[in-house]
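One structure below.
Every protein chain of the complex appears in place save one, which is left out.
Chain IDs A and B follow the sequence of writing; residue 1 opens each chain.
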Amino acid sequence: MGKRVVITGVPGVGKTTVVNGALEVLGKEGISYQSINFGSFMFEVASSQKIVSDRDGMRKLPGPVQKDIQREAAQAIAKIEGNVIIDTHCTVKTPKGFLAGLPEWVLRELKPDMVILVETDEDQILSRRLTDTTRTRDMDSGKEIALHQEYNRAMAAAYGMMTGCTVKIVKNQDFLLERAVEDMAEALR
Amino acid sequence: MGKRVVITGVPGVGKTTVVNGALEVLGKEGISYQSINFGSFMFEVASSQKIVSDRDGMRKLPGPVQKDIQREAAQAIAKIEGNVIIDTHCTVKTPKGFLAGLPEWVLRELKPDMVILVETDEDQILSRRLTDTTRTRDMDSGKEIALHQEYNRAMAAAYGMMTGCTVKIVKNQDFLLERAVEDMAEALR
Partner (left out) sequence: MGKRVVITGVPGVGKTTVVNGALEVLGKEGISYQSINFGSFMFEVASSQKIVSDRDGMRKLPGPVQKDIQREAAQAIAKIEGNVIIDTHCTVKTPKGFLAGLPEWVLRELKPDMVILVETDEDQILSRRLTDTTRTRDMDSGKEIALHQEYNRAMAAAYGMMTGCTVKIVKNQDFLLERAVEDMAEALR
């Protein structure tokens, strides 16, 4: 039976870089993980059922339909053999407030073994967002980024209560990427 | 189908002022909300069933009876047509510690769309409490107010996990009431 690991981090924290580095390290040790983006997986579920035809259609679905798709996606992921990384957000920042990435009905199906929060100081995230010209990012202040990370921790605690998963914080600090990669590899090992 | 929005804030944060301001703004736009105080609504449920004769009787009810009344009140609110504001506490500070305003059995019935936390810095709340001679308020220190607000955020995250509601923080800072009113109106819009 493989491990199911949810990996999260606010935009700009460098989650993908850390995960890819860790998977490279683990690959040399013969440990492999299948990576699944939860949002893309939900879209596949919805499009295979002809519920939507494009990604944009997902947002426009009524709440109860979205909920069903989330649940079915979680069920399908839980059936995958071997180690799985689920790439998602701990909470999504929306105009109406923070939204749980893994609400109760997802957690009950997904039953993750671990939730990893990739974090770093808000000023580092701010400067990474400002210098990343390849994506349009929210123009949050440092305070707002700090709040988002604080809220993610509180949310992860609720996930831990509901599922019994561990919650691991991996720091991805400036100039210390190697350490972040090793911490991530150790968590996934 | 209307929206169900839970609005909370520690005593002295100015929740009522911000909500009334926002409802005035929204009224001009043709958007209306029915406001319900959760505690008063529970009392109505209990008194209509002849369980209590006055408000004071509510506190003396055995735990399981209180729980049933909470659940029934939540069920009844969930059936109301149109937009509803539920005025309650995210957590209540009691001599035995912080108590969830919306425990699991309430959340399952109420299914809120949004929980709004009205917040400001603890020193501002402290000075508002000290100058408010119309009510007897807890004489908490600034640190205790900060802790209560921190705990409310953590609790709101648990609410978000359980229901999928968004959690919005509206700051009601000194000299910036207009901004708080506009943020609240935007959340309710």
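The definition used in the following text is that contacts are C-beta pairs under 8 Å (C-beta built on N, C-alpha and C of every residue); 3 or more make two chains touch, one makes a residue touch a chain.
It should be emphasised that the depicted structure is a prediction, and the values quoted were computed from it without experimental measurement.
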Sole residue of B:Glu24, B:Glu104 or B:Asp174 that reaches the chain not shown, by the stated touch rule: B:Glu104
Given B:Ala22, B:Met155 or B:Leu188, the one touching the chain that is not displayed: B:Met155
Residues in chain B touching the chain absent from view: 67, 91, 94-100, 102-105, 107, 147, 150-151, 154-155, 157-159, 161-162
Sites on chain A contacted by the missing partner chain, in the whole complex: 113-116, 153-154, 156-158, 160-164, 166-169, 186-187
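What we mean here is this: only the chains that are shown with their structure count from here on.
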Rounded Å distance, chain A centre to chain B centre (Cα mean): 30
